[in-house]
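A single structure is presented below for examination.
Every protein chain of the complex appears in place save one, which is left out.
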């Protein structure tokens, strides 16, 4: 699907879905935003003609995965940023690519998946078309800001997952928990990697490396940089927590083994002496006076009871039971 | 709450709580300090008007958490630093933000929580108003110095907690100890992160990146830098100690298991041979001469005693008991 | 084997296998590509004469292993890159070297093993000789692009091996699995090292350090750089997964030990009390009334059954069975 | 205690202990060294007047701990270096601070503890006063050289402690060993940190950042840098060894557990079958022919011996005993 938004300071705002509408490039006082969402090859053709973008950049649009980056092609910038999506059904985090071309007065966005950030900005522009006259770098900021801000709720989902795992961990140590911790750790590592790359991009943008980003907007991009800084830090925190959980897991397995062993010690320590006692009075010697006492049997039973109880008390005192 | 402190080299010192009092900006020889503590939206309005600060900086004041940073907006600096607070009841360390605007002759402090450092400096200024004439960078130094110095007692609280955990660890290895060690480690890591960011700010300030900080004061900010250097090092030390404690914990769990196993070995090694002996004389063979000896029974009991004692001696010698 | 490909903008394309054909160096509008595949010493002689390359570079061609590098000899560049090959029979990954000399209008490739990337580019050139007129840097790009792209299928083989190991790991923990994980980890580390070195080369090429690489092609080499970036990241991912697998392995060994111990506890806990019971009624006291009850024997059997069953139920409840 | 050493190229050498003697600052051809060892506040007053040092530097003298650093105050340098001391009684390593002010022709040393390095240099100067005419940077070099060289014997003490721990570790694995290893590791880490900071100082001095250090002496400070390089490397070595010792410790605990388990297996494996045999002939069946054999009893005893011996042989062969 292709969406073409045009605004000129005198004429006003038009929107169309016809690829042919891209033909005329914006002149002074005119602004163009073309959004290509899962475009057909015909629609995507506009990138090569009339927009005349470098074949490599066009190729990058089609081939996922790309790393987050910004390439300066002289007459336009080519950016790749990543949005994050959480699929609650499969319990999976997925990053999806957003390819952006930024020229002096045009902005082309290309993405194979539906993007809420783009939709929200589009809606804004439709309601207040003069927003486009604030410059396409302003529109770019709106989009990137939303994409990056959508990382925070994902970090929170991860946090709630960590909390859940922590509760499960205390209940019982099952190997599957370890697998889930590792999976989550990989997700966090992936998120951190993406955010770190994007932070690098925003350093470049906010220090004024690119002429299409006006000085007035640099401070706004610096603000996104601050957000990414916090996202990276949050991911680092989560990673650290998950690493500590692995250590707790390992330690709890050892501990459980320890308790099992103690329990076994107890059983053996109580039962084995009793066996020896019964063994003694099961011997067939001719001369065993105790065997002929009237109270021999109950006395032995009492002795066995005393031995058991005193051992249990001993264990209780050593805090083993 | 808003507090407006004004001082002019000729006129003297005034203090008010009326937002309208900010209206007039300080001229040459005049100095202004506005402190906003948990301000109402109306009071905070002064940031936008008449102070005219950048919307992003104003937004940063309201939104926590921010990383510690310094932004140069040309006509003023915007700093975020963090104080640390220890809540003894919940046994929690919390960082709280202090947002500061520094202009040529004004200083605006913004914080949602009550800050002892700010109060102390305010009190100082009230007693000796000419302090303000030493420049708002001097007042800034007073505040930041106190904020950073308040980290040291927190490091000491952490140290005493570590000492306490070390004693508990030697007494008994409970899984909850591990959890507490990890929590403390996270606190230390957080503190270190904040201090590292602030150290970065103070590098910038003390090497003269910003025109509002006079050269005469740079050496004082360098001094705060030195304090932060020691705080980061102290946090590193604590972290290292806590990591070593985890290793000690794991090793002690293993050791305990080892001792339990030894004890079990002992019980089994002593009891099982005795069982075999009683088993032998419990057999029903017609021709077992020992059974008919008068001293058979006491001799077997003595033999069992000898076996037990010699085994205990053996274990003692191998240092297992 | 030596292959000499010549193209001149006016004359056309010739191919020969005679070392003597190298003699004449290309003039303006002429292009030369000499491919030496496992050359005889006589064939390789062309490197020294007439090509007159530096003896050290020539020596590097013959001696493996070399690190991936680019050396600027003024009149020509000397590159070493590595292809990766998977030997399915021996289940081994092997890197092989590709030595390349790039001059203004000539390209010399030297490799002891057959290279599919070189063959493919040769075939392309044979079909469309004018490709050579696009510059020898273009031909170089074609070769390096193919060499690097051939890393991706190898990363996929590694991924499928990891998946296979993961399944085996869940089935049973055998020490050989650990050995295989470590081997795979070393392969991944080796691959990463090579890719990192090559990424370094491509940074240099794509930022225009070398005059023989035209500006127009730099963006294409930047594209290879992006691929290497993803390869390094992929290798990092695999490495992380393999490290996590080691932790899972260790944890599963502990877990299995834990379960074995539980099972032992169960057996001992059930059998030892029964032994004590039978021991009691095996004692030879004169006065043991139960021995003379008609139902004594069946009652004891029932008691033993009750003890066993109640213990099994206890274990089931504690989730130990 | 204050010691004032003065030397002038014409006049000669004087020494006094009267703070008033500092009053006159050295002119051309005059040299002054003031050593303040645990000075009284009155003695230390000379720092502020007449020496007029910056209040922050003076404050740093009194407050320990400071990090090792060099501050350039324009008219003088302020250095903090650390000596290391080993208290054999408490078995503790302690660093102590040495604060140094270096001007064009004066040197002020300030230390709360007695310093052997300072004493040795003072003694040298007393014997050959013209040494001071070689410049106060020369005297500074003499002091710092001695301070740093005193690190080597401490590294050797640590090495001998490591050797001792290694021997103890092989003898028996006690948890206290682990604690001692960790303590030593912390000492080494502390030493390394101090040496690294001082190395940084010496980089700055030896590359000529400071005008008060003459070019002729830079190579001598470079020499101290080399020593610190070796100290840091030595500390790294020790740290690595101590880390390996922790791994050996953990592994030895596991190993011991392993051996204990084997021993238990042996006891159980030998005794339990014997118990079963005696159990069989302790049964009360009417028809058990073996019970009536004359040789039944000795045959069973022989059978039990055979079973025991063959099992011991089996264990010996599997190398378990």
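In order of appearance the chains are A, B, C and D, and numbering begins at 1 in each one.
Note that a residue touches a chain if its C-beta (ideal position, glycine included) is under 8 Å from a C-beta of that chain, and two chains touch if they have at least 3 such contacts.
All values derive from a computational prediction rather than experimental measurement.
Of D:25, D:168, D:203 or D:248, it is D:248 that touches the chain left out of the display.
Within the whole complex, the absent chain has one touching residue among D:7, D:106 or D:220, and that is D:220.
Summary of contacts with the chain left out: across C:25, C:44, C:250 or C:312, the touching residue is C:250.
Mapped onto chain C, contacts with the missing chain fall at residues 54, 56, 60, 65-67, 69, 71, 73, 172-173, 175, 178-179, 182, 185-186, 189, 193, 246, 249-250, 253-254, 256-257, 260-261, 263-264, 267-268, 271-272, 274-275, 277-279, 281-284, 288, 290-297, 300-301, 304.
Chain D meets the missing chain through residues 219-220, 222-223, 226, 229-230, 233, 237, 240-241, 244, 247-248, 250-252, 254-255, 257-258, 261-262, 264-265, 268-269, 272-273, 275-276, 279-280, 282-288, 319.
Everything below uses one rule, namely that only the chains that are shown with their structure count from here on.
The angle needed to superpose chain B on chain C by their Cα atoms is 145 degrees, rounded to the nearest 5.
At the interface between chain A and chain C, two copies of one sequence, fewer than half of the residue numbers in use appear on both sides, so the contact is built from largely different positions.
Placing every chain at the mean of its C-alpha atoms, the farthest one from chain A is found to be D.
Each of residues 282 in chain D touches at least two other chains. In terms of inter-chain touching, the protein chains here are arranged end to end in an open line. The chain pairs satisfying the stated touch condition come to A-B, A-C, B-D.
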